[in-house]
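Note that this complex is displayed minus one protein chain, with the remaining chains in position.
The letters A, B and C name the chains in turn, as written, and every chain counts its residues from 1.
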Amino acid sequence: MSRMPHDVADLSLSAAGQRRIAWADRHMPVLDSIRERFAKEKPLVGQRLAACLHVTSETANLVRTLIAGGADVRLCASNPLSTQDDVAAALVVEHGVAVFSVKGEDTASYYRHIRACLEFEPTITMDDGADLVSSLLFVARGELDGVHDEVQAFARALGEAGRKRLIAGVLGSTEETTTGVIRLRAMERDGVLRFPVIAVNDSDTKHMFDNRYGTGQSTMDGILRATNVLIAGLTVVVAGYGWCGRGVATRAHGMGARVVICEVDPVRALEAAMDGYTVMPMSEAAVIGDVFVTVTGDTRVITVEHARLMKDGAIMCNSGHFDVEIDLAGLHREAAEVFETRPFVQGFRLRSGKTVYLLAEGRLVNLSAAEGHPAVVMDMSFANQALAAEFLVQRASKLEPQVYRLPAELDQQIARLKLATMGLRIDTLTPEQEHYLASWREGT
Amino acid sequence: MSRMPHDVADLSLSAAGQRRIAWADRHMPVLDSIRERFAKEKPLVGQRLAACLHVTSETANLVRTLIAGGADVRLCASNPLSTQDDVAAALVVEHGVAVFSVKGEDTASYYRHIRACLEFEPTITMDDGADLVSSLLFVARGELDGVHDEVQAFARALGEAGRKRLIAGVLGSTEETTTGVIRLRAMERDGVLRFPVIAVNDSDTKHMFDNRYGTGQSTMDGILRATNVLIAGLTVVVAGYGWCGRGVATRAHGMGARVVICEVDPVRALEAAMDGYTVMPMSEAAVIGDVFVTVTGDTRVITVEHARLMKDGAIMCNSGHFDVEIDLAGLHREAAEVFETRPFVQGFRLRSGKTVYLLAEGRLVNLSAAEGHPAVVMDMSFANQALAAEFLVQRASKLEPQVYRLPAELDQQIARLKLATMGLRIDTLTPEQEHYLASWREGT
Amino acid sequence: MSRMPHDVADLSLSAAGQRRIAWADRHMPVLDSIRERFAKEKPLVGQRLAACLHVTSETANLVRTLIAGGADVRLCASNPLSTQDDVAAALVVEHGVAVFSVKGEDTASYYRHIRACLEFEPTITMDDGADLVSSLLFVARGELDGVHDEVQAFARALGEAGRKRLIAGVLGSTEETTTGVIRLRAMERDGVLRFPVIAVNDSDTKHMFDNRYGTGQSTMDGILRATNVLIAGLTVVVAGYGWCGRGVATRAHGMGARVVICEVDPVRALEAAMDGYTVMPMSEAAVIGDVFVTVTGDTRVITVEHARLMKDGAIMCNSGHFDVEIDLAGLHREAAEVFETRPFVQGFRLRSGKTVYLLAEGRLVNLSAAEGHPAVVMDMSFANQALAAEFLVQRASKLEPQVYRLPAELDQQIARLKLATMGLRIDTLTPEQEHYLASWREGT
Partner (left out) sequence: MSRMPHDVADLSLSAAGQRRIAWADRHMPVLDSIRERFAKEKPLVGQRLAACLHVTSETANLVRTLIAGGADVRLCASNPLSTQDDVAAALVVEHGVAVFSVKGEDTASYYRHIRACLEFEPTITMDDGADLVSSLLFVARGELDGVHDEVQAFARALGEAGRKRLIAGVLGSTEETTTGVIRLRAMERDGVLRFPVIAVNDSDTKHMFDNRYGTGQSTMDGILRATNVLIAGLTVVVAGYGWCGRGVATRAHGMGARVVICEVDPVRALEAAMDGYTVMPMSEAAVIGDVFVTVTGDTRVITVEHARLMKDGAIMCNSGHFDVEIDLAGLHREAAEVFETRPFVQGFRLRSGKTVYLLAEGRLVNLSAAEGHPAVVMDMSFANQALAAEFLVQRASKLEPQVYRLPAELDQQIARLKLATMGLRIDTLTPEQEHYLASWREGT
């Protein structure tokens, strides 16, 4: 173990991390069954798999599965605040994984860790937000303006031949999250993608569950752990009514909040209104909200102008992938004083005298202040990830440098496994019913 | 007017029907704005439009819009029990429309009315369940085995030349409902489709709203009007967790029921479970349910075997398009006695001594025992219908004999209009935000 | 039968009424079990019981129970719009009850029917709103200013001796509804009550169920039958957050509305806010509401000033006992035009040009436009009524002229019966648990 390269906070946390991984494992039976099969079939033998994911107990169980399948795995964090240090330690100590990730790391460390994954010269990459793929493409293209120093240094060290070798070695990639898929489709459109990418996020068994029930619960959990405020009776403003936004709205409402939705898409806005929520622009919501959650995947959704309109004591947080949804720089400029209130709660005393609060520095509040998505949904998301890696090994040679989703049959298969592990049985179409659905002849 | 061919129940109901149409019109502002434009632009001039739809006050406002656009319209019912006789009368008397539809008509009348629409030799057809298109194709193909006598007689009267002329004259068709789209895709797959069809049901502004909020509310409304039972404390079993099923489940739950979902699709079943519903096969649900609703689009979802398992007093109904989801013939065979309890409530005393109740003879309970979808959702559905007719006139020559959905821009446009009429304002992407979404370069 | 005095709309409706009564009976098993016992024990023999109740199928089953107990029953309506004419006919024809009630009767007929009940010289009265008791007390006190002509005429006809005899003959009364209990407590406070009254409304098995789940569902049902509007996406304003208001708010929310609560009691207002509703004064709610429901038991809760603030198209209705909650006279004064839109929907075109709609003339919308509370809750309410009549016979001699509630044991007994008929089993305290609850000695 000790000769394995790694950079984690404290190896002595490994026992606690191991217990946490085992607890998550208990709630990830679908991934477990894939791990058992992988252990027999070894579909990933010979693959160097670099994963840039949230380093949590659920991810640890994915990594265990990839290793069981024969892969050599290197892992770095996909967010500076989302690492569970005890899990990182356990992965190094107990599972012999080369982990590069420390909770609260600065940007330099973050990119040093990305670099460690690039140096691994992966055949498959796994991303949560597309930082690994984009860094890889920056290097491959030699397009290093504005790219982090660590990545630049790596690119120079590699040289042109090395860069060619690096990109040529990549079979393909997988992407976990909406934000990453948006970036990858932009890459595809701009013609810069060089290998196929499986948008794991696009699987029904991923986004319909993880993004909705997972983000929904864990975001509210993060808010509670950070603040201990009573949600009942508050007005919670949710920016974005995609799968994540629907999840957050459902849970905020389920805890007794009045929910306000801000959207840019008219169909989604209409859906929110008919779901019983109040719909209005952020400039109006800012005035009446008590808690604000951004889940849009876009930038500067809450601006300083909005913050100025807020009530004294308003609380802001973000559950979108990047910390760009709330204008942090603007807030700091506007603040007469910034102070710590509780862990993950910063007060910004504005020049107007009002104080607004920011959770988790605007980073994913569910992963920073709580523990991220519960294992039971990550079970399906990471079942998709594991199957996506296998799919790339089997099919990459026939795929274009495009964004793909996994075949719907895999969705059905994962859902069937999940239902079974939950003890749920469902109906099956009778031959008569199948025939009826296939026929157009029977009418009134 | 009186020279206009028609077959309605009672022309003297026309004043009441006219008031009902006006009340619906008040809640259909999007369709209204399209009607205003159509009145100016006359995009449907020269078209003979045969519509086989539920003859309700909302449909009347669609017909008014089509007429305003210049179309010559003939209307028959898409279900024997769904006609509002006062509205049918008003359409004849006040709007000069050739309507063929009587609430409670028998199958012979139903197909005589379909025939009246075929005799019109339409250039565009509108369907709700695909009965008009399938009859037309039966005739055109001379494939008359098992087809209703009225349609056969028409085909023979037409002769081969007439049949060719009939089919050649059709620009295209539109289809309103899930069941119809399933049939049309089967036609497309079997290669029998002869003109393009616009699946209006596939528009987001249709199925996300009409099928969910419309079917959800109107189905519970139909159950209440028929039975006046208290939903709170009952177990309501919903077969099918598509858009309609989700809507019915949400409303049943919102009225205090424990909801059980029966599904054949594992992803939907899993979604239902995580939405907090109980999921089980119908054979188990039959034992514990108090009220059963089928919304699957499939046949014999509730069988006699299920009925035998039910509690004494259980209530069954259907909100799927056709009356095939509950095995009616089987129930009649199994019954020692069939008796009327209240309007739209039939008791079946089974040989076991238990009595189960069937609403609206297994036909669409929301249209039979209540008034169908509220105007405010039909506003969007029929906005799509009106725009689909216009789309066919503009584009049919470039389309294949396939099933199409309307362009997403029309969805956005309808949603925008709807929001405006509801007095709701939403955010707009700033140029910076649009740029961010289009760019893949910004990461952590 | 035909010699029995009565005044109903149409005796030929009796068969339909009888079917409706049987359907309700099916859902009233607790009352049924009391009826069986009454039939054996005959506790009401010799009693003349005058009941002023909503004449519905559920009331018919109460009347059947009272008759089974040996009482001689006379029945009039407690509201001019709440009578089910077919049920009234069936009571006369099939059950030989002297019924005085016609749906849509005017005030003169209403009081003529009250008079018919007073002329019966009842030993027990049953009230829903306290009109019978108050009329009786007006007569007994000779306090006839402002009292309806019919009652005045009766008082004069009776003479002083007759009035003394009338009041002396009354064992006691029962009262069904919150409004009536408020009036009776005022009578008690003013010292005018002359006999004990059982506030059936105060039983937990009455107000926690009937007022909440019953009023909640039936009010929304009344609104749907009258208007067929889609509730999802609307703002529903509920005035009053007592048991009825909570019920209406829950159901409106369950159908997808945003709910606004108007209250005068700060504790209730706070509860509404923490239940996730918006709380504001009516003057603000008037501006944003789409549908308004009053359930306060107070007068002029919606005034003309409020109506002027409303959106064009706003819909108002009342589910409180009396038609005083919306200022009807004011609305008529303010209207440039009043017109019928649909049954139970009146449009008031205000001088401002806006039109607002009033349902069921401001009378109980659930009983006027729909069928009132479902049988399953009336089962418990009327079980309380039947037991209250028996209680009066057994105990009246020991009671003061005050307002009483039934002993809590009866509540427990009714609830136990109800649970059993629903097939629900619950836990029982073990002796150890009973001991623990009775002991104060066991601490940390």
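Rule of thumb we're sticking to: a contact is a pair of C-beta atoms (placed from the backbone, for glycine too) under 8 Å apart; a residue touches a chain by one contact, two chains touch by 3 or more.
Computed from a predicted model, the values in this text were never measured in an experiment.
Considering the whole complex, the hidden chain is in touch with A, B, C. Interface note: of B:Gly70, B:Gly162 or B:Gly233, the residue touching the hidden chain in the full complex is B:Gly233.
Only one residue in the set C:Ala161, C:Ala329 or C:Ala438 touches the chain that does not appear here, and it is C:Ala438.
Of the residues in chain A, those that touch the hidden partner chain are 19-20, 22-23, 26-27, 213-214, 216-217, 221, 224-225, 227-233, 250-251, 253-256, 313, 340-342, 345, 370-371, 373-377, 422.
Residue-level contact of chain B with the missing chain is found at 230, 232-233, 253, 256-258, 273-278. Not every partner is drawn; the one left out touches chain C at residues 78-80, 107, 110, 129-131, 134-135, 146, 182-184, 186-187, 190, 192, 204-205, 208-209, 213, 262-267, 269-271, 273-274, 279-282, 284, 297-301, 322, 324, 411-412, 415-416, 418-419, 422, 424-430, 432-433, 436-444.
Here is the rule we use: only the chains that are shown with their structure count from here on.
Chain centroids computed from C-alpha atoms place B closest to the centre of all protein C-alpha atoms shown. Distance between chain centres (mean CA atoms), chain A to chain B: 40 Å. Counting partner chains per residue, chain B has residues 213, 422 touching two or more of them.
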